[in-house]
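Omission of a single protein chain aside, the complex is shown with its protein chains in their original locations.
Order of writing sets the chain letters: A and B. Residues in each chain are counted from 1.
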Amino acid sequence: MAEPLLHVENLCKEFPVSSGLFGRKKESVHAVEGVSFDIYPGETFGLVGESGCGKSTTGRCIMKLYNPTSGKVIFDGQDVSTMSRSQLKRMRRNMQFIFQDPYASLNPRMTIGEIVSEPLVIHGEMTNRTERMKFVAELLDQVGLNPEHINRYPHEFSGGQRQRVGIARAFALRPKLIICDEPVSALDVSIQAQVLNLLADLQKEYGTAYLFIAHDLSVVQHISDRVAVMYLGHMMETSDWKSLYAEPCHPYTQSLLSAVPVPDPDVQRDRKRIILAGDPPSPIDPPSGCPFHTRCPIAKDICSQQVPDLRDLGDGHFCACHFAEPNPIKGSSIAL
Amino acid sequence: MFNKKKEKVQMNLKNQPVPEGSHLLEVDDLKMYFHTQDGVVKAVDGVTYTLDRGETLGVVGESGSGKSVTSMTIMGLIDMPPGRIEGGDVRYRGRSLLEMSEREMQDVRGNYIAMIFQDPMTSLNPVYTIGRQMSEGMMLHLGYNKDQALKRAIELLDLVGIPNPEQRVKEYPHQFSGGMRQRVMIAMALACDPDILIADEPTTALDVTIQAQIIELMQEMQQKNGNAIIMITHDLGVVADITDKIMVMYAGRPVEFGTADEIFYGSIHPYTWGLVRSIPEPLQDQKKPLTPIQGNPPSLVNVPSGCPFSPRCPYATDLCRTKVPERYVTETGHYSSCHYAGDADFVAANAPKTSRDRADKTTGGQN
Partner (left out) sequence: MTPKDNTFRPEADEALDASVDMAAEHNPAAFATQPTDPIQDDKSQSSGKSRTLWGDAWNRLRRNKLAILGAIWIILMVLVALTADLWVPQTLGNPTEIDTASMTANSRLPPSLEHPFGTDTLGRDVLCRVIYGARISLAVGVLATAISTLIGLVMGALAAYYGGIWDTIIMRLADIFLAFPYTLFVIVMLAVIGSGIQNVFIAIGILGWPSIARVFRSAILSVKENDYVDAARAMGASDVRIVARHIFPNSVASIVVYATMNIGGAILTESALSFLGMGVVPPDPSWGTMIQDGQTYLATEPWLMLMPGLAILTTVLAFTLLGDGLRDALDVKMKDA
């Protein structure tokens, strides 16, 4: 394969939390711990996990909305962490973000046209206003909005339409990579499908790579070429979408997949389900060893003592479990 | 406040048999409109269904489809005004809930029909201990004293799988995780052994692994208590998992109602088809684009003329755009509000292929 567009290596992010009466006792939330992956041009990399697993923080660290505590983020051959302000600005031309909440991500005091053209203004492209507005109108048309609505305000649109505005804004500069942070989870099913199709169409047209962050396994499966599963800041398993969903190796991935209810009563009745006990541990005080061992159905002594490495099980399928074997449950009823 | 005991003796609907020919809960052409500055919002427009003990009804729909308002109306929890019941009836064990006084409704709520809400973070009062909040309902409805109620609360917490209940009962809501709070909510709802448990998106705010726990718990509790469940959700997966009957709602109206099998394998309404097609298909060899429903849900102030789904329906005809469809009812009670629901050829040609069609080649479904 070609050079990766984005190379993330051993990314860590801790948030300090001060507690105690005078904020003396310093603790920290270990949001992301040692996450590594590559994204190649034009592909979609899905990052999936439950709330608090650090998937959104990972996305924000790559974008440098947060400063990573440690680790390397190399975008387009350049190290993001050592960039100067002007380099960072140039980098952001090629890396854009789509947010989860279509209500909070659009400034209510700006028109749709102003919102979508803002990246152009910031990066000094198309200084001619008429030309710029013409371009924005075309873009709105492309994302399925009426270009005549260019002077309207966000509160006049429904959630799905607002998300289209957010997508148009992200595509205004034709970036190489877009980080999509739960772009469809706030939308209704029928609208969700529209937006997923739109993202796929735009990717086909512009060859943009996506880092697709979501908690919904079936959505991630649908859109991603490769998928990584996160738990408590750690990457548990990563592989191409087909082998991850058909042959999950990590017990966490297996239980996650088996917990997703399938909209098909026959299938649902026959499925073997692994229901995990308890809640995920607190990221302030993560367990020793494998982060999943407190809930894992097959945990042994070693799991609480030693952090498992992300091992290659062949064919680009990596898994961080001491007991993972290649293709353990092929054709099992667990899969979606 | 003092005559509470007296009234309790007077009415104990829960122990009375369901009158001959009626069901535990009958919702009959219920209409709830809101009169707002912007116009009349037809939030619930002709909802009809029946429910018996031990059954689970799934109410499916997108946001703003009126699925939550329906159950809030049944519970008498809608502020009137702006809300107003414009027609229909809700009968519980043969008695109309809409005609009951507020005093009687207080007995219904929590005692006969209990409710769980979507957000386990805001539905518990942060300033009281879990034990105290759980006791409240039992002291009110069952006449327990403080110690009895607390003892029962501990039993209930144990029952819903909260470890160390003697300790946890003295703790405050913020000391519980989201999943644990939802368990507490279920325990509270089941405290008075209600006939009906209404769960409004009980797992939407939770993660999948926790969702699986909660759904399993609800099923387990139902097997033990024999109560009926009304499960309101937007997730067809959750519905497929636990329901016997399903009502699909769109723009305040029930567009299709039937057993889970009828809805999933023999749906006769294009909106239901659209919902099913919008969901990414199970593991397949090749990725295909999804088939979304075009357009946006209508505003309830300004519902399209004719069939409310017609502007988004790929099969809509002039008839659909001008005339509100009659309900087409099959002999099993499966109904659909579509002009063409009775047209077997139309249904066969356009309904999405299901796993049963794939397994059973003889049906020969297309698409």
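One rule holds for everything that comes next: a contact is a pair of C-beta atoms (placed from the backbone, for glycine too) under 8 Å apart; a residue touches a chain by one contact, two chains touch by 3 or more.
All figures in this text were calculated on a predicted structure; none of them were measured in a lab.
*Asks:* Sort through A:T44, A:S105 or A:S239 and give me the one touching the missing partner chain.
*Replies:* A:S105
*Asks:* Kindly state which of the options A:G54, A:P248 or A:P308 is in contact with the chain not pictured.
*Replies:* The missing chain is touched by A:G54.
*Asks:* Using the definition of touch stated at the top, determine which of A:L11, A:L145 or A:I223 touches the missing chain.
*Replies:* That would be A:L145, which touches the missing chain.
*Asks:* In terms of residues, what is the contact footprint of the unshown chain on chain A?
*Replies:* 15-17, 29, 31, 51-57, 60, 63, 65, 88-90, 92-93, 95-97, 99-101, 103-111, 118-119, 122-123, 141, 144-146, 148-149, 151-153, 155-159, 161, 164, 166, 169, 182, 185-186, 215
As a convention for this text, only the chains that are shown with their structure count from here on.
*Asks:* Can you work out the whole-Å distance between the CA centroids of chain A and chain B?
*Replies:* Each chain's C-alpha centroid was found; their separation is 32 Å.
*Asks:* Flag every residue of chain B that touches chain A in the complex, lowest number first.
*Replies:* Touch residues, chain B against chain A: 62-63, 177, 179-180, 207-213, 215-216, 234-241, 260-261, 264-265, 274-283, 287, 289-294, 296-297, 354-356.
*Asks:* Contact residues on chain A for chain B in the complex?
*Replies:* 50-51, 158, 160-161, 188-194, 196-197, 200, 215, 217-219, 221-222, 242, 245-246, 255-256, 258-268, 273, 275-277, 279-280, 335-336
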